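A single protein chain has been omitted from the complex, and every remaining protein chain is retained in its original position.
Naming follows writing order (A and B), and every chain is counted from residue 1.
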Amino acid sequence: MSSAVHQVAIPVDLWEEEVEAVITTWFVSDAAQVDKGDLLAEVMAEKIQFEIVAPVTGTLAIVKHQDQLIDKGDVIATITSAPD
Amino acid sequence: MNPTPEQKQWMYRHMLVSRLFEETIEKIYLEGKTPVFNMANGPIPGEMHLSNGQEPCAVGVCAHLNKEDVVTATHRPHHQAIAKGVDLKKMAAEIFGKETGLSGGRGGHMHLFDADVNFSCSGIVGQGLGPAVGAALSRKMQNKAGVAVSFFGEGAANQGAFHESLNLAAVWKLPVIFVIEDNAWGISVAKETATAVDRNAVRAAAYDMPGVYVPGNDPDAIFVAAGEAIGRARAGEGPSLLDIETYRLAGHFMGDAEAYRPEGEKEDLLSKDPILVYEKALLASGDLSDSDNSDLKECAKREVDEAIQFARESQFASPESALDHVFA
Partner (left out) sequence: MAAKERKLTVARAMAEAMAQEMRIDEHVFVMGEDVGPLGGVFGNTRGLFEEFGAERVRDTPISETAFMGAAVGAAADGMRPIVELMFVDFFGVCFDAIYNLMAKNTYFSGGNVNVPAVIMTSTGGGYSDGGQHSQCLYGTFAHLPGMKVVVPSNAFDAKGMMTAAIRDNSPVVYMFHKGLQGMGWLGTEAGATVNVPEEQYTVEIGKAATVSEGEDVTIVSLGMGVHHSLHAAAQLREQGVSAEVVDLRTLVPLDRDHIVNSVKKTGRLVVVDEDYQSYGVSGEIIASVVERDMSILRSPPQRVAYPDIPIPFARHMEQWALPNAEKIVTACLKATQNDE
């Protein structure tokens, strides 16, 4: 039995244009316990803000921080889910 | 009275300058604001409300105006300022916040004042009508020539100031023309959900003045309606209301994601770009030759480029000069 590490990635089709985005807000801190569906962060591409939610329950490790630039497909965090 | 070929060219030329100015300002506005759109950044910070698509309203009306006539405008003023003859260099410098700007940088894009051509604009919806009434009153009292024109949007027609100003102008029979630029949107709120009547032109009847609805965003049609209204005012016959259908091709402000627009609306509007439509019509009727067209476009580009260059190369005033001009 082992814990699984899941990636929290920006969906590759989240916005249309080929532009970078920025993480405008992290709603949880590094090492926080998150539940599936929790609102994790907000990213802004062009002028539209998108919500990024937790795909699984577990412990969050932030990879890309607030104000950092990101591309579609980028991994912004990982969530380590508890062992079965 | 329909516009003469010269007047048509005048209108077309000013629409070209206006649109080129807006497109240039839009590019510069985005400098420093990508990839992260933070409106505080860049050489032109703050809000920016562009007039792309609404040029016919400005030129159709201002074609009849002289320097001595007074215009009050709103947060979306560039096309009207250009049509009224505001100094483009000083206007650009003001938008950049430079010392050589119309107000030395104190006003910015929403507060452009040019006393030489009697143009001013302001940011509170509906509050330019009262001052236009006052300017008209002043001319009448002093027996001085000149009419006043107040430009505003269809959203402003729901402000108290609209109703009071029209009533006052009618009661005192003042030489003022109220011009609605109906672009169908008040930020995200569609006109139908905010306005009790289909056409604001009918509201003129409540204030005993002529109200004319001008559809189609067509400079010539606007020219004709404006000519009649301004003629009435000059002849001492009192105020009028013009309700002009136009389109806002950009967002309410730069940064507006425009999610509220129905699908396809933007593309449909872009296909009806009034400048392209007018260009085609003028070439077809022979009022504009191909070579004149090229010349006008080159002139427009030169005028805009010079204004922008002037703005970029000008200095900022000292920060402490923010304390100046609070009082006379």
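Descriptive notes on the structure:
We take it that a residue touches a chain if its C-beta (ideal position, glycine included) is under 8 Å from a C-beta of that chain, and two chains touch if they have at least 3 such contacts.
Just so it is clear, the structure is predicted and the values come from calculations on it, not from any experiment.
For the omitted chain, the shown partners it touches in the full complex are A, B.
The hidden chain makes contact, of the residues B:F37, B:F119, B:F178 or B:Y247, with B:F37.
In the complete complex, the residue from B:V70, B:A161, B:V179 or B:I308 that touches the missing chain is B:A161.
Contact with the omitted chain, checked across B:A145, B:V171 or B:V189, is made by B:V189. Listed here are the chain A residues that touch the chain not shown: 22, 24-29, 32-35, 38-39, 42, 44, 47, 49, 66.
For chain B, the residues touching the chain absent from view are 36-40, 45-47, 97-98, 103-111, 122-127, 155-156, 158-161, 186-189, 193-195, 255, 259-260, 316-317, 319-323, 326.
The working rule: only the chains that are shown with their structure count from here on.
Centroids of chain A and chain B (each the mean of its C-alpha atoms) stand 44 Å apart. In the complex of the two chains, the chain B residues touching chain A come out as 34-37, 255-257, 259.
Those residues of chain A lying in contact with chain B across their complex are 19-22, 44, 46-48, 67, 69.
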